[in-house]
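With one protein chain removed, the remaining protein chains of the complex are shown where they sit.
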Amino acid sequence: MSAAQEGAVVRAPSRLSGLLATLGHARYVIGGNPVTGFAFILLGILVICAIFGPWIAPFDPLASDTMAKLQPPTWRHWFGTDALGRDIFSRVIVAARLDLTIAVTSVALVFAFGGLAGIAAGFFGGWTDRIVGRIADTIMAFPLFVLAMGIVAALGNTVTNIVIATAIINFPLYARIARSEASVRREAGYVMAARLSGNSEWRIALTTIMPNILPIMMVQMSLTMGYAILNAAGLSFIGLGVRPPTPEWGIMVAEGAGSIISGEWWIALFPGLALMLAVFCFNLIGDGLRDIVDPQRRT
Amino acid sequence: MLKVLFGRILTTIPALIGVVVVSFLLTRVLPGDTAAYFAGPAATPQAIEEVKKKLGLDRPLPEQFRRYVVDLSHGDLGQSLTTGQPVVADLKARLPASAELTLFGLILSLLIAVPLGILAAVKQGSFIDHACRAIATAGVSLPVFFTGLLLVYLFYFIWQISPAPLGRLDVFASAPPTVTGFYLIDSLLARDWEAFRSSLAQLALPGITLAIFSLAPIARITRASMLAVLSMDFVRTARASGLPARKVVMTYAFRNAMLPVITTLGMVFSFLLGANVLVEKVFAWPGVGSYAVEALIASDFAPVQGFVLAMAILYIALNLMIDLSYRLIDPRLESTT
Amino acid sequence: MSALLDVSGLTVEFATRRGIVKAVRQVDITVAKGETLGIVGESGSGKSVTSYAVMRILDRAGRIAEGAISFSGLELQDAPESQMVDLRGREMSMIFQNPRAALNPIRRVGEQIEDVLRQHAQAGSADAREKAIDALRQVRISRPEERYRAYPFELSGGMCQRVVIALALACRPKLLIADEPTTGLDVTTQKAVMDLIVELTRERGMSTILITHDLGLAATYCDRVVVMEKGEVVESAPAAEIFSAPKHPYTRKLVRATPRPGIALRDLLPDDRPAPPPQSAPVADAGAPLLTVSGLVKEYPRENGNIISRLLRPAQAQEAPFRAVDGISFEVRRGESVGLVGESGCGKSTTSMMLMRLLDPTEGMITFDGENIGAIPAKEFARNPMRSRIQMVFQDPTDSLNPRYTAARAIADPLLRFANHGLNLRSRVEELAQLVGLPLELLDRFPHQLSGGQKARVGIARAMALEPDLVVLDEPTAALDVSVQAVVLNLLADLKAKLGMSYLFVSHDLHVVRLVCDRVIVMRGGRIVEQGSAEQVLEAPKADYTRELIAAAPHPPVQGG
Partner (left out) sequence: MDRRKFLKNAGAAAAASGVSAPAVITSAMAQSRAETLLIVSESGPNNLDIHGVGTNVPGYEVSWNCYDRLISHEMKTGPSGQPYYDREKFKPELAEDMNLSKDSVTFKLRKNATFHDGAPVTAKDVKWSLDRAVSVGGFPTFQMKAGSLEKPEQFVVVDDHTIRVDFLRPDRLTIPDLAVIVPCVINSELVKKNATAADPWGLEYTKQNTAGSGAYKVTKWTPGTEVVLERNEAWVSGKKPAIPRIIWRMVPSAGNRRALLERGDADISYDLPNKDFVELKESNKLSIISTPYSNGIQYLGMNVTKAPFDNPKVRQAVAYAVPYQKIMDAALFGLSKPMFGASPGGVKEAVWPQAAPYNTDIAKAKALLAEAGYPNGFETTLSFDLGFAGINEPVCVLVQESLALIGIKTTINKIPGANWRTELNKKEMPLFTNVFSGWLDYPEYFFFWCYDGSNSVFNTMSYKNAEMDKLIAGARATAAAGDKAAYEQNVKGFVDLAFSDVPRIPLFQPYVNIAMQKNVTGYQYWFHRRLDYRALVKA
């Protein structure tokens, strides 16, 4: 259908009122759940850091200053300095961009592929279902982190490959959720109605099933973003992460981890906290979204 | 029941074939040149060629795959070049260590997460609910290697309540005679309290590290499925029949809520096996995870393949167990066999 | 008779996202010893909430804000929970609709009864089993020893409801609250269950509260009926009076809207509403066959196992496939309305799905306007121009509307696929909305912002959008309140008259079928038991099964006029 035609049916105010209703509900959920509200504030801070990081950071995150190496937190260096004298506060802030990019792109990728494959599997069933199921089973049979390691080791340790590996290991999860949600809706009245209206199966999958699954997928996406960051950090720990001296939380924790014993706790702690807060925030938002989406709570 | 088991095993065959192919391909595209690595620090190109020939790496890929599959059918997973041992022997020696650690972590996690999840569901929206969510989420938000190192720092280095992170036993304690390969069980069987104490002490920190990591998914699914079950009609019936809250929650709601929890356990286990890799590295744990990582870094194909196959079989076995326990809990599935 | 239960000034509040909502306001209800009281109301009337408040099993969000509940001299509104636990099941108990869901799916039914017996110290570990079996026997469950070990999924719906009754009556309570105990059950089962409840409670001199939306049911089984609307009691009267002399306008409306023998479709509507002018479009070659079904069969394989397990099983061990529809033949003529009646599992839904070309038949022909559309695979039928000529109105108006489409978008959906491009969609949609009586300002709302009746209208408008020749109505009013049902049924009749379509009306409700259909087909076990003109089948049934069905339907006292 042409957008113009569809636009002719749907009037602008309805979209707006729908949005307002959703927002109103979101406010209700957040009001009833202060933790989610807190998470959204955190997300805001993270996004600001990701966008304006280089301007916010008081120091050049890459500039070494061997005279000021391994300084504990001071007024000048809030989070202290690392072994090369780089300002950890600046590095933590600037790293937000890369970490969020990894999280967002890998999740977008897996949503596109896993989500579509799952919808196709759940909606069409038969061979599509079997093939998608087999692929998912095969991936699931690997311990996921080890598979990610293998992929990054095989393809080379670039940010792109970390993103690809994270997407691949999350494929089964998305495919399964999308599959089960799509197969539940396969026989729903409105899907049959869409058939009666003369919509082809593919069109129904994309225009009817997908938008209805989207909210549930959003919950999963939020949870996976946190996992993607953790995954990248784990890869960094065993040396398969991003390239130095790029600031990235995982690799900063990994670098600083060895220094905990020798007393330079701040090197690992602050990026670790940032990492934790980001993952924490995505997880809480995922939970919050679930509450918003969940029809059981939507009374 | 046996028929079910057999049927289930048959359905896993395609996935197993997939695993064999993927693991083979994955390890062959690893960029490292094994031959160069093992020809020694001063190898000439000829020396490297020699090693290549010795390892059969000069053959075409399909030929290598054929040989791999033939060997596999004889139970031969090849030789690890990093440890110099047959992969089967290595896995045999190391698998119990990983399994013991993972199961210990999982059980610990279950013991904490399930009651927490139930409590959060029963007192939905209360302070406890939010606290449960925050605690569990914080646990999963920490990179597992960071948690591990922090625990070592605090419990071993600062407070000195934990033994040195040196593997499964104290350096000077001797391992109990092998029955199951699980030191905790073996030492109990042998009534070797010293070894039991030592292995429990060694297990504590890595076990806690894993437990912290797996708290969130278990607590979350317990809470969610408890909430779903608590809103079901039969719970209302039970309440209307005057059954006390405790009985309603534990006997009626919880048993029904167990089903999704058990399903999630499969995922969590796979999750933990991945996390194991990092934990084993931190705690010098002689398990398969650290073994695979080292092999991967050294482009040592055979152990990586062996590890992956072992994990796939473990995972499939675990899913079988989950399937069967599901049937034990839920009579509805029994009739569909 | 002294009062066993006395509810006075009860107000129940719920905390929702729109703030505090009073679900029940200032309700006074009295139940005498041995009395059967019916609480009747449409959805949202607060009838269930009232009973939950009496049992003190309201959700966390709900609380008793005001009022007193006195039971056997005990004040329940602020009794401690421990005392309530003791009362529930022993002194007062409750049965619910959807009996299968009301039982713990993974616990043997006998054990569930034992739990209650032991809880109330009615049985020790020695005799619990025996007493539980006895409880099963009392609700007329045959072979109770065997059933004791059964799980709910192994029992039929009616059997489950008997178990729930056994559970509720096991400790011989003084009061039984039955909340829509027969909704979702087939008519024949419904009658058996209601008879059982009445018999057992009378036998024991118990008081009963029957909560139902069905005024006919309440009038048939209750001594006294309380009518509730929007959280308030509007009328309370002896059962006989409610039908013969309803006082409150709402009661009158309800009474009128209840389908019953001997009335016409128009009689369902409130008397103050003027009957719409009779219109009828001339139907071209009326009476000519539009749809002919012959030898229609649908088989399903019994085993849904995978290929491997199927391969493993020896060929002779494979069971014969299940025949959901077993060789039926009938026809629908132009301008005709045909009722397809039967209890659940009789194959009527499968048949309608095949006619709609959403499901491929195993055997047989479906000839529509001279073309065998049964030969066109369901997957390709969407693109067939014939698609626009057969449409459907679904059972559940909520489920059949895409939650992400506005009403206008939903109605326009078939137009977007089939109508020519020059069409002004919006005006056509508005035209259709007017046709089905949907206020235009509702067109831009989403399904969750519409009431059940409004959603039903949207569904009907969508089915009518392409001016089809045949509309399959799959229990179109089953999910609606009676008053809404009355309006929708009339609307459908008007539309048919106006547009000259044929209807295939799939339903389990004989009263409704009688009002709407020209001819009736009765199905059972995938076969046609009887077919003929509505009058003939319903007034003078030939088949035993048809007679059984008619006898089981509740017969409210007929109101004159």
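Order as written gives the chain letters A, B and C; numbering starts at 1 within each chain.
As a convention for this text, a residue touches a chain if its C-beta (ideal position, glycine included) is under 8 Å from a C-beta of that chain, and two chains touch if they have at least 3 such contacts.
Keep in mind the model is a prediction, meaning the values are calculated, not measured.
The chain not shown here makes contact, within the complete complex, with A, B. If you put the hidden chain back, the residue from B:L103, B:L200, B:A228 or B:I329 that touches it is B:L200. Only one residue in the set B:G139, B:P165 or B:G242 touches the chain that does not appear here, and it is B:P165. Set against the missing chain, the residues B:A15, B:L149 or B:V248 yield one that touches it, B:L149. Taking the complete complex into account, residues 62-64, 66, 69, 83-85, 153, 157, 239-240, 243-245, 255, 257-262 of subunit A touch the chain not shown.
Looking at subunit B, the residues touching the absent chain are 30-34, 36-45, 47-48, 50-51, 54, 80-85, 90, 93-94, 149, 152-153, 156-157, 159-167, 170-173, 194, 196-197, 200-202, 204, 281-284, 286, 290-291, 294, 297-300.
By definition in this document, only the chains that are shown with their structure count from here on.
Counting C-beta pairs in contact, the chain pair with the highest total is A-B. Between subunit A and subunit B, the centres computed from C-alpha atoms are 24 Å apart.
Separating the CA-averaged centres of subunit A and subunit C is a span of 44 Å.
Rounded to whole angstrom, the centroid-to-centroid distance between subunit B and subunit C, based on C-alpha atoms, equals 50 Å. Contact of a single residue of subunit B with at least two other chains is seen at positions 125.
In subunit C, no residue touches two or more other chains. Subunit C contributes residues 16-17, 61, 356, 358, 379, 382-383, 387-388, 390-392, 394-396, 399-406, 408-410, 412-414, 416-418, 421, 424-426, 429, 444-446, 449, 459, 462-463 to its touches with subunit A in the complex.
Taken together, the subunit A residues at the contact with subunit C in this complex read 1, 5-6, 8-11, 13-14, 17-18, 21, 24-25, 28, 32, 188-190, 192-201, 208, 211-212, 299. On subunit B, the positions that touch subunit C within their shared complex are 7, 10-11, 124-125, 232-234, 236-245, 247, 251-252, 255-256, 329-332, 335.
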